[in-house]
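Can you keep this structure in mind? I'll have questions shortly.
For this depiction, one protein chain was excluded, whereas all remaining protein chains were kept in their positions.
The block that comes next holds chain A.
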Amino acid sequence: MPLRARVATSVSRTAAALSRAAGRGDGSVIGGWIGLKIEPELLRHLAVGRRIALVSGTNGKTTTTRLSAAAVAVAGRVATNSYGANMPTGHTSALAKAGTTPYAVLEVDEHYLPQVIGATDAEVVALLNLSRDQLDRAKEVAMMAQLWRQCLAAHPAVRVIANADDPMVVWAAHAATAVTWFSAGQRWTDDSWVCPACGAHIAREEADSGGLPPAGPGDWRCTGCDLRRPTPQWSVEDDGIVGPDGRWHKVALQLPGRVNLGNAATALALADAFDVRPERAVPKLAEVTSIAGRYAVVERDGRRIRLLLAKNPASWLEAFDMATPAPTLLSINARDPDGLDTSWLFDVDFAPLRGRELLITGDRAYDLAVRLTVNDVPFRHVPTFAEAVTGVPAGPLEVIANYTAFQDIRAELDRVL
């Protein structure tokens, strides 16, 4: 590594450590930011000599990155950005902090994927899904798919691992030379009614104009062109995962929900690209507990509080699937990191929450209150998280919150990890 890059790496580590010592977060952004100021090519220098996998998509990237890093660690030490700092500053900081490692698995914000593929010369890229997120500023879904498609066409050496259930991802991944398909399921389909290739309707149940129906649940095909669901090599079956050789592996995760089995399937496919076979990877997946507070269970005054993060309509649907039928608190904010627009509340059907004790709080609880009223879901408004805790009987309390609401609650629970 050139001297300038070495100095930048050292300063970046020091800044991150100082930031942590000062109690200003984990330092993964500030460290990388300072390093890149000194040496703009620092990420490129730090990437040299490592086999790198990137994980991107609207939802599940933090969890999938964590599971993938655990699986790849079977083969050797892995550098990873485990706190969701998923832009180049975070990648720089993660690699600087890890020192020399044979592998890196990095979570990448969807918008930054082309830039980070270019800077890191990544060998493997996992594409999870694309759906609406942070409505007031995110790129439109079709534009994101187009951005990915162009970037994969420009990097033909990249091996892509892609979700066969998401038409937007499939269309983008078709630009790559080598693709391994996984099936992680897709509860949310409202952003892929229209074919990104030809604009025709995408059929999920009914027969298309040629009379050919999709083969079964989860299958899809375009009614206007030949875009259709590819046959996945990795898929979830019961409480396990089937690999390309047809063998079924039981996967006992500590993380809840079918969505996390899908994330595990992605992690196994990614590890396999680095020659880590599922037999050896599966036990490592079972060791992952909570991820930056997500899925964590905290005891407080006799209540067992479990935290679920839901950032956008697709992830709300998954959270409802994970939440047990216990008293449930929903907390909604609309601060800058959440997106300022709460319109998405009407994209989510809250009906699965009917019949349980439901409490709501957060800066934008009134938006949620109107939504729940229209949805015929009874609820009780509480001004604070503390009042929610004391307002339910001893026992489990499920908490589903969007980004800053989740962070607020984590802070109240003393930064549970």
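We adopt the following convention: contacts are C-beta pairs under 8 Å (C-beta built on N, C-alpha and C of every residue); 3 or more make two chains touch, one makes a residue touch a chain; residues count from 1.
By definition in this document, contacts and distances are computed from a predicted model.
Hidden from the displayed complex is a chain whose UniProt protein name, among "NADH-ubiquinone oxidoreductase chain L", "Lipid II isoglutaminyl synthase (glutamine-hydrolyzing) subunit GatD", "Protocatechuate 3,4-dioxygenase subunit alpha" or "Glutamyl-tRNA(Gln) amidotransferase subunit A", is "Lipid II isoglutaminyl synthase (glutamine-hydrolyzing) subunit GatD". In the complete complex, the residue from A:Ala17, A:Ala178 or A:Val374 that touches the missing chain is A:Val374. Residue-wise, the contact with the chain that is not shown comes from A:Gly199, picked out of A:Gly99, A:Pro156, A:Gly199 or A:Pro378.
From the options A:Glu41, A:Asp239, A:Glu279 or A:Asp341, the residue with contact to the chain not on display is A:Asp341.
Although one chain is not displayed, its contacts with chain A can still be listed: residues 132, 135-137, 140, 142-143, 190, 193-194, 199-201, 223, 340-347, 366-367, 369-371, 373-376.
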